[in-house]
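Structure in structure tokens, see below.
Every protein chain of the complex appears in place save one, which is left out.
Chains: A and B, in written order; residue numbering restarts at 1 for each.
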Amino acid sequence: MGIEDIIPLLNSSVRFAVPLLLACLAGLYSERSGIVDIGLEGKMLGAAFAAAAVAALSGNVWYGMLAAIFVSVCMSMIHAIASINLRGNQVISGVALNFLALGGTVFIGHSIFKRGGTTPNLSKDERIGPIDLPFAAEIGQVPVIGPIYEQLISGHSIIVYFAFAAVPITAWVLMKTRFGLRLRAVGENPKALDTAGISVFLLRYQALIITGVLCGVAGAYLSTSQGANFSENMTAGRGFIALAALIFAKWKPWNALWTCLLFGVLSAAQIRLQGVEFPLIGEVPVQFIQALPYVLTVVLLAGFIGRAVPPKAVGQPYVKER
Amino acid sequence: MVENQIRNTQQPSRAAEIVPAIDLKGVSKSFGPVQANKDINLTVKRNSIHGIVGENGAGKSTLMSILYGFYKADAGDIFVHGKKVQIKDSSHALDLGIGMVHQHFMLVENFTVLENIILGAEGDPLLAASKAAAREELARLAKDYGLNVDPDAIIEDLSVGQEQRVEILKALYRGADVLILDEPTGVLTPTEADQLFRILEQLRDEGKTIILITHKLREIMAITDTVSVMRRGTMVGTVATKDTSPDKLAEMMVGRHVLLKVEKTAAQPGEKVLEVDGLSVTDDIGVPRVKNVSFDVRAGEIVGIAGVAGNGQSQLLEAISGMFNPLLGEIRINGKKIKFDGDGVADEVRRMGLAHVPEDRHKMGLVTTFEEWENSMLGYDDDQKFGNGPFLSVKAAREDAIKRIEMFDIRPQNPRLKTANFSGGNQQKIVLAREMDRDLDILIVGQPTRGVDIGAIEFIHKQIIKLRDEGKAVLLVSVELDEVRSLSDRVLVMFDGEIVTELAPTASEKEFGLAMAGLDPAQQ
Partner (left out) sequence: MSARQPLPSWALNVLMPAMNVLLALIVGGLAVAMIGENPIQAMQVLAYGAFGSGYGLGFTLHYATSLTFTGLAVAVAFHSGLFNIGGEGQAYVAGLGAIMMALWLDHTHWVFVLVGATVGAMTLGALWAAIPGYLQAKRGSHIVITTIMFNFIASALMSYMLAQVITNPGSNAETRTIAETGRIPLLSEYFEFFKHSPVNIMLFFGVVALIGVYILLWRTKLGFKIRTLGQNPEAARYAGISAVSIIVIAMAISGALAGMMAVNEAVSVQKRLVVGYVQGFGFIGIAVAFMGRAHPVGIVLAAILFGALYQGGSELAFVMPAVPSELVVVIQALVILFSGAMDEMFKPVLERVFGAFRSKPQADKAAEIEEA
């Protein structure tokens, strides 16, 4: 396998990894603030629909992006009301949001477009297209580094670069800013924050808004950048893989990047490994590779390889008065 | 801002000397049907250490939480430095210069000391500047008050005493000039407590006002200038410490002379029932809690274990009752060794003849959401009398519960009532009735009268003595030294996981004090 084989593989890995990474970071903000988010999947799905539908109706993909973020943030706020104000069960709220997105997208999509849940195909101009980095063609001539720059690093949509930039930004926000310090504290010991005179509610709301925005971008990527329309249940469990990745990354941004890339490579390899005979083990069923991220997460959670300790206060509603 | 306030307190104006730091007038607060504070008046002078004493549940912590803005009072006025204020929340209290060190520390365990100190008082949206400023300020505070803590240490790695210092530093960093400490010594070793007292005195001398909440009279006498006594949600009175005595304070606390002398005859020790041999227990996170402990308890005697809370008593009880696997050593009941294999050993230990009244009835002794009759069989549901085979006879269980209710005078006499709706004393009686009214050889009992009213205390003490007189063995653990001394026939003193000495209950208070501080009385 030469570099000309590896680059396309890595390229498709990146495409698989980007929505995971965005959703994973979205989950990171939520869970670091102490709110479990099973509803990443639903938020992404709702956003994917909103992006494709609004882009199709308006002809402007950026309106689609705004709509995606709006829908995702609204869903995140429902989660916030349920889990912060009403101290409800955060897992159930997430499950409900997933169903709401599953049914709601098709319900509305069918009503508007009469195509049984899918949205019309977007033309090239109505999608978020690839951008070429400076001198891509020129540097492309240089051996080894050239093709990597031209084909792997350059030529992705702006969302891809945004997703990768979100990793160091998140790391910086968490460790170097006041908001990050408080966010980490509220997920570990909300009472410490409350007694220091900081509103636990407000902080968790802020975190969930960020979660909503990131899920919105992830959804828009699926339907207007990677794909060209919305189809029923198009997220297909990505929100849950992102959740797995978040645990695998031990709730840390840089780890999230590596984990999502690993899961991306697994997804990309899955297609290529179909029917390939390995020495000793023979043909690996494609379903095995599909299941691998989940199996790895279970193994990690069970503490067989390292230990994943979630933020201490995660999942517990904060009750001030006794 | 921090600088300003410190300057203010160091040069108190004449008005400030007259105007009290804190003045509460007619403060009341209820939680549902429970009135925690009734019409409280309290005046705290500047530059003083003001103690607030009262039994558990007297309303001290609630009152201070109101002052700190954590709860809102239902009625009454609060004056801080003579100005009437409505304390909206904790940050407002901090702005007014009121800082609080909670009983349970409000620290983020996986943060550094520095991060904990700036949390909520960062100033800048970026941390770099505030961290640098805090580091400098910490160095200054360390120098001024002898409050040394490594700013880069992770909280999890610190001792309890050091964590408490971080809490104090947090308050000082926020410019507190009135510092409230809620039961600060409950978790400290005697040495750590002494260090704390020195720090508090230094703080007072540098111009701070300290409010110390405690239920330990010794501390009040040792360190405070003024003391206020609370009882059942009301303020009984305020006196200068030098004009009072522990006896008088105790009387104010409970409302009448407490007869802690329990009527009992000399013990008639018989066979060894419980033998503990070289027992060592390490807790979940690997900290050694019980270190090579050996002792035994005979039939017909009460052996007490005295010590400051947190010196390994809880872990000792858990190991003996089969709830926690010890690291080393052996425990025998009637000569039979307890086999620790997996969880659920407590059940086998029960069948060996041990009954266990746990230290914390809410945490483990009861399922408060269950009806009373269900708690009346907790741990014994496998008994034949509660139904054959896998089935549970609800009728038999309820009848059994009614029998116990009558025997221990549990009120209200309703086995169908949810356990949470019984008062603390009656809840404790539910546990005692369950554990004591059966064919047992040894009773181990932790904090038998914690949070229990006076009437119930006498009843509970009598029951324990009665059990001894019936020839049963009793192991009693209590942090109330008076309780241990008045009930026990022999007293073992625990310090830092070890049994440091055995004393007769008649030994002097000083001897006990030294032993509980880990010092050998013989060498002093």
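One rule holds for everything that comes next: a residue touches a chain if its C-beta (ideal position, glycine included) is under 8 Å from a C-beta of that chain, and two chains touch if they have at least 3 such contacts.
No experiment lies behind these values; they were computed from the predicted model shown.
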Shown chains that the omitted chain touches within the full complex: A, B
Contact with the hidden chain (one of B:81, B:350 or B:468): B:350
Residue among A:13, A:83 or A:154 touching the omitted chain: A:83
Residue among B:64, B:366 or B:440 touching the omitted chain: B:366
For subunit A, the residues touching the chain missing from this view: 36, 38, 78, 81-83, 86-93, 95-100, 102-104, 106-108, 110-111, 117, 237, 240, 243-244, 247, 285, 287-288, 290-291, 294-295, 297-298, 301-304, 310
Touching residues on subunit B - with respect to the absent chain: 32-34, 321-323, 342-350, 356, 358, 363-370, 374, 377-379, 381-382, 386-387, 390-392, 394, 411-412, 417, 421-423, 426
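Definition applied: only the chains that are shown with their structure count from here on.
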Separation of subunit A from subunit B, taking each centre as the mean of its C-alpha atoms, in whole Å: 47
Subunit B residues touching subunit A - in the complex, by the definition given at the top: 31, 68-71, 89-94, 100, 102, 106-111, 115-116, 118-122, 124-128, 130, 170
Interface residues, subunit A side, partner subunit B - complex: 175-182, 184-185, 188-189, 191-198, 312, 320-322
